[in-house]
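Yeah, one chain of the complex is gone here, protein chain that is, but the others are all in their spots.
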Amino acid sequence: MRGHYNLIAGQSIERLAALSDGVFAVAMTLLVLDLRTPAAAAVHGERDLMHALLPLAPRLLVYLMSFLTLGIFWIGQQTQLNNFERADRDLSWIHLAFLFLVSLMPFSTALMAEFFHYRTALVLYWLNILLLGVVLFASWRLALRHGLVTETMRAGTGAIERRIIVAQLLYAFGAVLCIFNTSWSLGFIILLQLNYALAPAFSRRWIP
Amino acid sequence: MRGHYNLIAGQSIERLAALSDGVFAVAMTLLVLDLRTPAAAAVHGERDLMHALLPLAPRLLVYLMSFLTLGIFWIGQQTQLNNFERADRDLSWIHLAFLFLVSLMPFSTALMAEFFHYRTALVLYWLNILLLGVVLFASWRLALRHGLVTETMRAGTGAIERRIIVAQLLYAFGAVLCIFNTSWSLGFIILLQLNYALAPAFSRRWIP
Amino acid sequence: MRGHYNLIAGQSIERLAALSDGVFAVAMTLLVLDLRTPAAAAVHGERDLMHALLPLAPRLLVYLMSFLTLGIFWIGQQTQLNNFERADRDLSWIHLAFLFLVSLMPFSTALMAEFFHYRTALVLYWLNILLLGVVLFASWRLALRHGLVTETMRAGTGAIERRIIVAQLLYAFGAVLCIFNTSWSLGFIILLQLNYALAPAFSRRWIP
Partner (left out) sequence: MRGHYNLIAGQSIERLAALSDGVFAVAMTLLVLDLRTPAAAAVHGERDLMHALLPLAPRLLVYLMSFLTLGIFWIGQQTQLNNFERADRDLSWIHLAFLFLVSLMPFSTALMAEFFHYRTALVLYWLNILLLGVVLFASWRLALRHGLVTETMRAGTGAIERRIIVAQLLYAFGAVLCIFNTSWSLGFIILLQLNYALAPAFSRRWIP
């Protein structure tokens, strides 16, 4: 009886993709919501306004980084979902866990934007990225085990798994840098994100 | 004339599913929005930041629980929608009522996170879950009566109805526990959610 | 040249429907966002909490009413979109205007919830509903004129137009009641909404 519900529940890849797109869309837009306009009372001229906007620049950089992170994981997830023949209940729950981690990104980002000289903020931010990678890896393994992956995609298993692992090792290295200096950490992670985002546009990738 | 509008209105399962995915996505992401970063003024070192973040841990647990709740009901709803041949106006309105209850979850959750030692907060939270179950049950019954359910799905009626009823009885039991202690109540409900979310991943379920 | 762009732009009903579902989903969920949890500092026992929650009840009613409004117009819009063969640029812009009005609903609702004894709030709320109806009517007329409506649907023109006009006349009557008393106005509009939402479930409608 119980088995019956599990067999029919959570099978639609389309709905899983739609929910994911929704959560990503809201999370991506909320990131920027923390950019507050300066208080009107403190602004008496163009110079005041420019001075009030300047401190927003580093924040904007952190938001851009988080947008890149979300973009990278959105592409990673959709690449998997597009190549699954169907979902099942277990896969749905793994992706719900993934979406929970996505929904935490605006918080991790706001923490980072507010406290980017603090190791605690950086480690929590990295933990968020790490868990996103772990869950995406788990999704892939489970889909393989449950026979949900299309034939053509199964051939690329090595490449896909290596990619997630290499990326996560590089993120981990970036996080470790914060022992010395949080700015190095942050800088390294941003370069890493830019590599993943921009590299294909220049037809080659600096880091494998 | 009147009949005519009712015959053509609200027939699209796809749009109902799309609206639902949107409401779930927004509600799921808003849950976490109440996690506020600590005030920068009060933080002067790594220790301060860690101390300021610690009280967020129980809140995070409540948000996780609500995310699980929404996940459970999202899967429940999509299982129904995927197996309906079409919608009609009545079914659309039942699902709009369902979505109204979904949109209340961020409020119930925030209330619970703020006042989790209070029976009032717990009972309201449980009421929200109860109503979600009741409306989902009503959707199923109406779809059966209006002949909207696919052949294969109709065979599983017993399993589906039993599942909703058993789950709701267990939630009710959890809510009653708050007469003695709200922590027991909360703990029991969280275990219940985890059972529904995790159990399939381990290929068996502790509670039917 | 110019004609060329207009011929190919904005033709996708699917994307128009997806954007609409998104805007409705966000607006519906944001409605309830204004329900704030009571301040923890002022609550020292179960009674305090209950007393602090009580004033939220009329607000909840206003939100429910707005949710019903959005539900009614969502069904109205999707009934049209489902029966259009394709969109064109003009139709897209009419529906973007419709979505602008939808996005104003959380504001009109918050205003109403805060000032429901004031005629100004009620008239603005009604204006929002009126404009939603006007734009939906315009969408229908334009689609007829541009030959975008499916054959079967065109037969129902009378019923569809009469329905929008009757509903709007009733809303207008409700708004006029506020000359005497805003509570009558509000009550009448809520009954009207419930009629449109619940009536089909009881297989008959009290008002045509």
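Going in written order, the chains are labelled A, B and C, and every chain counts its residues from 1.
Quick note on the criterion: contacts are C-beta pairs under 8 Å (C-beta built on N, C-alpha and C of every residue); 3 or more make two chains touch, one makes a residue touch a chain.
Fair warning: this is a prediction, and the values are worked out from it, not measured in the lab.
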{"item": "Absent-chain contact - pick from C:81, C:121 or C:136", "value": "C:121"}
{"item": "Residue of A:117, A:145 or A:162 in touch with the missing chain, whole complex considered", "value": "A:162"}
{"item": "Residue in contact with the excluded chain [from C:30, C:160 or C:177]", "value": "C:30"}
{"item": "Subunit C, residues in touch with the chain not shown (by the definition above)", "value": "1-2, 4-6, 8-12, 15, 18-19, 21-23, 25-27, 30, 89-90, 92-94, 96, 99-100, 103-104, 106-107, 110-111, 114-115, 118-121, 124, 142"}
{"item": "Hidden partner interface residues of subunit A, rising order", "value": "17-18, 21-22, 24-26, 28-33, 35, 37-38, 40, 43, 46, 49-50, 53, 64, 67, 71, 74-76, 78-79, 81-83, 153, 156, 158-160, 162-163, 197-198, 200-201, 205, 208"}
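Here, only the chains that are shown with their structure count from here on.
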{"item": "Size of the rotation, in steps of 5 degrees, that lays the CA trace of subunit A over subunit B", "value": "90"}
{"item": "Equivalent interface positions on subunit B and subunit C, same or different at half", "value": "different"}
{"item": "Per-chain CA centroid nearest to the all-protein CA mean", "value": "B"}
{"item": "Whole-Å gap between the CA centroids of subunit A and subunit C", "value": "35"}
{"item": "Approximate Å spacing (C-alpha centroids) for the pair subunit B, subunit C", "value": "25"}
{"item": "Two or more partner chains touched - positions in subunit B", "value": "18, 21-22, 25-26, 30"}
